[in-house]
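Have a look at this one before I ask anything.
What you see is the complex with one protein chain gone and the rest in place.
All chains are identified by letter, namely A, B and C, in their written order; residue positions are counted from 1 within each chain.
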Amino acid sequence: MIIILKPKATKQDADEIIARIADLGLKPLYMPGTERTVLGAIGDERVLAGLHLESHPLVERVTPILTPYKMVSRDIHPENTVVKIGRVPIGGKLFVVIAGPCAIESHDQMTATARAVKDAGAHCLRGGAFKPRSSPYSFQGLGIKGLRILQEAGRKTGLSTTTEVVEAGDVPTVERFADAFQVGARNMQNFRLLTKLGRCRKPVILKRGMAATVEDLLLAAEYIVSEGNPNVILCERGIRTFETATRNTLDLNAIPFLKQTSHLPVIVDPSHGTGIRDFVTPMAKAAAACGADGLLIEVHNNPKEALSDGQQSLYPEQFARLMKELRPFAKAAGREL
Amino acid sequence: MIIILKPKATKQDADEIIARIADLGLKPLYMPGTERTVLGAIGDERVLAGLHLESHPLVERVTPILTPYKMVSRDIHPENTVVKIGRVPIGGKLFVVIAGPCAIESHDQMTATARAVKDAGAHCLRGGAFKPRSSPYSFQGLGIKGLRILQEAGRKTGLSTTTEVVEAGDVPTVERFADAFQVGARNMQNFRLLTKLGRCRKPVILKRGMAATVEDLLLAAEYIVSEGNPNVILCERGIRTFETATRNTLDLNAIPFLKQTSHLPVIVDPSHGTGIRDFVTPMAKAAAACGADGLLIEVHNNPKEALSDGQQSLYPEQFARLMKELRPFAKAAGREL
Amino acid sequence: MIIILKPKATKQDADEIIARIADLGLKPLYMPGTERTVLGAIGDERVLAGLHLESHPLVERVTPILTPYKMVSRDIHPENTVVKIGRVPIGGKLFVVIAGPCAIESHDQMTATARAVKDAGAHCLRGGAFKPRSSPYSFQGLGIKGLRILQEAGRKTGLSTTTEVVEAGDVPTVERFADAFQVGARNMQNFRLLTKLGRCRKPVILKRGMAATVEDLLLAAEYIVSEGNPNVILCERGIRTFETATRNTLDLNAIPFLKQTSHLPVIVDPSHGTGIRDFVTPMAKAAAACGADGLLIEVHNNPKEALSDGQQSLYPEQFARLMKELRPFAKAAGREL
Partner (left out) sequence: MIIILKPKATKQDADEIIARIADLGLKPLYMPGTERTVLGAIGDERVLAGLHLESHPLVERVTPILTPYKMVSRDIHPENTVVKIGRVPIGGKLFVVIAGPCAIESHDQMTATARAVKDAGAHCLRGGAFKPRSSPYSFQGLGIKGLRILQEAGRKTGLSTTTEVVEAGDVPTVERFADAFQVGARNMQNFRLLTKLGRCRKPVILKRGMAATVEDLLLAAEYIVSEGNPNVILCERGIRTFETATRNTLDLNAIPFLKQTSHLPVIVDPSHGTGIRDFVTPMAKAAAACGADGLLIEVHNNPKEALSDGQQSLYPEQFARLMKELRPFAKAAGREL
């Protein structure tokens, strides 16, 4: 950890801080400069964080040397982690496609969509039973009834299932019905929920928050992993920027960054990442090309009538075409699809 | 609602959509143009939202005419709403200052800080018992023990109290100990929590999310109000932008916008809004100047040792100076302090 | 154009505005609603823009129906435009790679780099003689001497050349030495420069500004095309967002958007788009996958000693590997490389 002092800090001030560093069992360093004095501290700086030196009135800036996350870092776990949703491995050779509607609306809708995505080659089925919606006047999901429909559609088609969980209290219920949890962008920093999921065994698809840096995303994953559940799949789904031509700005730079920095699998959601049906297929290909381990895609058997996010949902025939066009890109990336 | 069709849409396509609009009991309008056909729908467009026309493959864009929120809008409630935290009215003549530490750390810290802010003229006491922290390795708060400490500090000083609630399940507990709920930026779209708070009577300080537009903030408030709790106080606390010189970008433009658009009280948190102790006082003055109804300020009896957010906490003597310097600005704004 | 009036606007106010619309030869529409009155205007709304109705105190909002750009729009020019840099066609079947150093530093550096990129299969050579740098203390480029070096390196290797122009006054000089102009992100809205380039015949690579929406980019292109130069190549190079893990956020969503909306060729600069050497290759592949027409890549014969942007420049052997790995992706996208 590097501690830059303010110009007015004296030698005595520096000595006081150096003593506090040494008290923690770390090795302090003193680097007087012409305009600023700089201190260093060698050792586990997560311990040092307990000193809260950034609060000190004579400290101008504190620069950590190590990352604030640990268990999700590739530094200490160089091999890729492969996480299984049901029997589907994510993070290995297979390029995994998880598809289905934004919201579970009815038995018929879910069965028709599940069959369509299965036929086109999808590996897992998605569908939301609890829907966080910006407006209280929008459709909020079918709840437990929706979970049953999802489970049944999964059984009928042999697809593993994943669904969003929005609150710590719902975790046991969702765990009973689905093969994987999904944490939505708005809940990426719902630390109570993350902690609870860290005590489960089933995998968690953790979506990046709209204002979350990739470091924030890794810290959120660290919450889950540090509680004991190593089965986390990171998901890039677009961030909020000044650009309004698309619903979000899909940050594909995050893929090589996350793959380099962490051993966890990384998937991409081009449906939320663009918000526009026509752009889902090109961005799905781009995700495969830059090293993602899979995709999360919204497909609806009748998008015109969809109760939520219809404008970004693919028609079944569009999804089938996407899968077909995707294959040469997955292959070029050294993956199977 | 204005519906702009794609260039390839035919008269027949337009007629189909017009029929669906009419079916809902709204008045449709047909406006053929040289390059695009435009449709209109007159009536309650919240009903029309049920049509999900933006999902239609021949619709290019849908532009609402009305705001998506209703109960929080000044359109239907022209007078200011005054919300009371304990006996302190917010949204009226008084310019209200809520002060206290980021986190409740101990009995001594809380009592010392409460006395200091009371002596300086603060109206309410803040302090967090449940702390949402980006890193799992940071201090997470004292929980219920913290709530008791807060309550006692409030009683001793006669200050009304407010504290953060992070989950729907905690609402009854927090309600027992504090005079007002605080919803943090990360929970602004925790709709389960908002709905639960909408069924309480105690006031809710709703902080704007880091990536939330002011419209998102008003929709989140609508969740609470539409459930039956009209006592919502909006709080601007900075948004996330590319600027890194300050922790967040305090969006004071939001104050005149929210005061014009909504009847709810609006306060400002310059501590999170800047993240830097030296900037809290100037931005507190700016908040008073542009029409805010009050402030939420972090004060710690010993910021150097604070377990969280120490670098943005004021020393008691700084807070006393802030209060003194603030008075002429509050007065210039026609408020009492 | 749709004009939404404020609630307090009367029938008389609406009539006044309707009369102004009709005076311009457009067809006005009157749509009284329960909460707001809406007006429409059918015809060329670029004429209507002259009315400046958004300034009217009783107008709440004006929503255009048509795009503000025209000549660059695919609406009026459905086929792809193919632009030639020297003899290299961009926007056709070929997936074009333009490579070279950020700044031209010396004769030796340029010749060595040009040979390396030519051998690896690049089609054009880039190199900056006039460098806009954030700090006055950074290397500012070799100026005309640099242009001569670039021209010579191009001749020796048979590569077409492109270089940045930073001011209208430099246009004739740059035109003499290079096969194409490059307009940097900081000059995307230097309208004097754009206008001057619109009076040339040589192609212009127009880079998106750091805070420019894709609509802003198309409007900047419209400046050039409307002056008479149809040879514009759009370039996505990353925008500025809150994410700091990468230098910029490469907005690949912009590629399908621009290809759908405009007939102009679109290339991607993954070097500035990421700012990190290791991420250039994966993002180059992603650009090919989502439909870009080519790439602009920084390569330096000795990045360790580069005078600018060394951390994002590829080593010659890395570039050769990139070209090799890129081919199957270009092929999967139906392109030749």
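We adopt the following convention: a residue touches a chain if its C-beta (ideal position, glycine included) is under 8 Å from a C-beta of that chain, and two chains touch if they have at least 3 such contacts.
These numbers come from a predicted model, not from an experiment.
One chain is not depicted; across the entire complex it touches A, B, C. Considering B:D251, B:D269, B:D293 or B:D309, the position touching the chain not shown turns out to be B:D251 (whole complex).
Residue B:A211 is the one among B:V62, B:L125 or B:A211 that touches the chain not shown.
Considering the whole complex, the residue from C:E35, C:E152 or C:E167 that touches the absent chain is C:E167.
In the complete complex, the residue from B:V83, B:A287 or B:A320 that touches the missing chain is B:A287. Checked against the hidden chain, the listed residues C:D75, C:E175 or C:D216 yield one contact partner: C:D216.
Take subunit A: the residues that touch the chain left off the picture are 2, 4, 7, 29, 31-36, 38, 40, 42-44, 63, 65-66, 75, 240-242, 244. Although one chain is hidden here, its contacts on subunit C can still be listed: residues 46, 49, 52, 54-57, 68-69, 132-138, 140, 166-169, 186-187, 189-192, 195, 209-211, 216, 219-220, 222-223, 226-227, 239-240, 277, 303-307, 310-311, 313. Touching residues on subunit B toward the chain that is not drawn are 211, 213-215, 239, 241-246, 249-257, 260, 273-274, 278-279, 282-283, 285-291, 328-329, 331-333.
Note that only the chains that are shown with their structure count from here on.
Relative to subunit A, the most remote chain by averaged C-alpha coordinates is C. Averaging Cα coordinates per chain places subunit A and subunit C 31 Å apart.
Counting partner chains per residue, subunit B shows two or more touched chains at residues 240.
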